[in-house]
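After the structure tokens below, expect a handful of questions from me.
Let's turn to chain A:
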Amino acid sequence: MLLKNAARQRNLKGIACALLTSSALVLPAPVAAQANKTGIDPETWTPEHVRSIAGKTTVDTAAECSKIVPLDYEGELDYWYVGPNEASPQLEHEMYEEFWAALAETYPNIEINAQNLGYNDMLNKLRTAALGNAAPDVARLPILWGSEFAAKRQLSELSPEDVGYDSDDFWPGAMKSVTLDGKTWGIPTNNETMAFIWNAGIFEEAGLDPDKAPDTWEEVVAYSKQIKEKTGKNGYGLVARVNAGNTPFRFMPMVWGEGGGALDEAADSPTYQETWIDSDGTRRAVQNYYDMYVRDKSVPVSALTNTQTENQDPFLANQLAMVIAHPSEYATMLDRASRATGSDKEAAMEVVNNMRYGKIPKGADRRAVVFGGSNVHIFNPDNIDGDLDMEAAKALICFMTGPEWSTKLAWVSSNPGNTRGFETEWMKERLDTIKFLDVSTSMLPSGIPFPPVAESPEIMNIIIPEMLQNALTEKMTVEEATADAERKIQSLLDGM
Partner candidate 1 sequence: MSRPHRSEPSSRGLIGQIIDHRWDYLYVLPALGVMMLVIAYPIYYTFYLSFFRTPPSLAMSEKIFNGFDNYATVLGSDSFQQVTWNTIVWTVWSTFFALILGLGAALVLNREFMGRGLLRGLLLIPFVISAVAASYIWRWIYHSDFGVLGAVLFDLGLIDGKLNLLDNIDMVLPSLIVVNVWKEFPFAMIMILAGLQTVPDQLLNAARVDGAGAFHRFWHVTLPHLKGVLIITVLLLFVQNLNHFIIPWIMTGGGPAGASDIWITQIYQIAFGRIRFGIASAYSVILFLVMVVIGYFYVKALTGDEDRQAH
Partner candidate 2 sequence: MAQVEFQEVVKRYGSFEAVKSVSFTVEDGEFVALVGPSGCGKTTTLNLIAGLLDLTGGAIRVGGRQINDLDPKDRDIAMVFQNYALYPNKTVRQNLGFPLRMRKVPKRELEEKVNDAARLLDITHLLDRRPRELSGGQQQRVALGRALVRDPQVFLMDEPLSNLDAKLRVQMRAELKRFHQDLNATVIYVTHDQLEAMTMADKMAVMSGGVLQQYDTPERVFEEPANVFVAGFVGSPAMNLLPARVVENGGAVQAAGEGWELALSPRNAASARRASGDAVILGARHSSLILHEEAAPGCIAAKIYTVEPTGDLTYAHVEVGGKTFVISLDPQRRIRADQPVWIEFDQDRLHLFDAVTEQRLPPG
């Protein structure tokens, strides 16, 4: 068994090497084709369109999955995921409980040992676990993480077809994120894009139109300045901490909008071999940050040590006017406001009532947003604690990536990865009950995934934030900062 695995491993390596050289040229084409095939067009995917397709079909998940794994299958499985936590809205907790109950009813003989891990800890834990061959059988990971494990061949190959679904039913951006070296290493579970939220009350105070979002990044800078000058409150919730995932999530949309990029991920057919960092577009974006932080001082001073979580409280406390936020932000804020007490509660509810959602502003070049979400992966049997129960893994994955549960598990915070979910009754219910869902959902086609290469975490979480810090502390000029980042990324690509 061991020998066989080793032999397979070596084979894989050979194939991978062969593909690696050609992938740059060959791969993007089918992905682009896929995009056309699903027919998701940013122009037609409007809030109205999203509403119009909801509730059209019904789904029988048990029936669909029974074709893949018989319902009486007996097995055992370790599963790690980033699930609801203390700060999550109550509804999300309930959805997960419902999910586990439904799964237990459908597959009563599969025992699942599920670990709900914190977002901040999970990546490092998973790395050490995989290295120590103590990884779980199955894990659902944030979109950026999978490629590292795929590159190391610590994952098993897995595509929607393996659990009875059609790759065309998933977002092309999402499929890009699970594709490496021409192979598919996971299935998207949920996808979302961020939106722009603002406090209409502060806008009014500052003499701005309370119901009109800034449409361009240039306007954001101007608004921020005006808010600071007129109200003394901070305008835009800038964050630039190193090693914090939400720094690039908020900065890259601006970079792409202005026509820049880290690699060429914003290109129509990205090769992930070119760097776009030392470009006018990126420089414009860094300059915007510089103008807000250094020139206008219209954003929190603590931006360089802050993460997005530290912007929530000021926003809710009516101290901060604009942030780029997750779709679930509204639900979270509402939840927290309702839990506040005394005078806090009144103030918070007022802020929640003043909350407005809009599309992410566009730059000189386009409107763009980070394509986010999660994918589910099966680990390589070699890296697992014990034996891999493939059938049990497939049963779980089929169950969770189907239209029903990919919609329900994404209830408050995201959207189904399986686009058939948009046609279900549950999607309709969500649209009816969740404020601004149509707005955040309509940004999905503008989503650009982070480069699905192993170096992505280093580029996005370290090099880009460091570039920002270099410029914002005036250690370097904007030009020097982008040039410095260019050099670092280039040396990564050169295989340092």
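The definition used in the following text is that a residue touches a chain if its C-beta (ideal position, glycine included) is under 8 Å from a C-beta of that chain, and two chains touch if they have at least 3 such contacts; residues count from 1.
Candidates were picked such that all candidates are chains of the complex that A comes from, given by their letters.
Predicted model only: the values in this text are computed from it and were never measured.
Among the candidates 1 or 2, the one in contact with chain A in this complex is 1. Across the interface of their complex, candidate 1 is touched by residues 13, 124, 127, 131, 148, 151-154, 234, 240-244, 300-305, 314, 319, 453-455, 457-458, 461-462, 465-466, 469-470, 472-473, 475, 495-496 of chain A.
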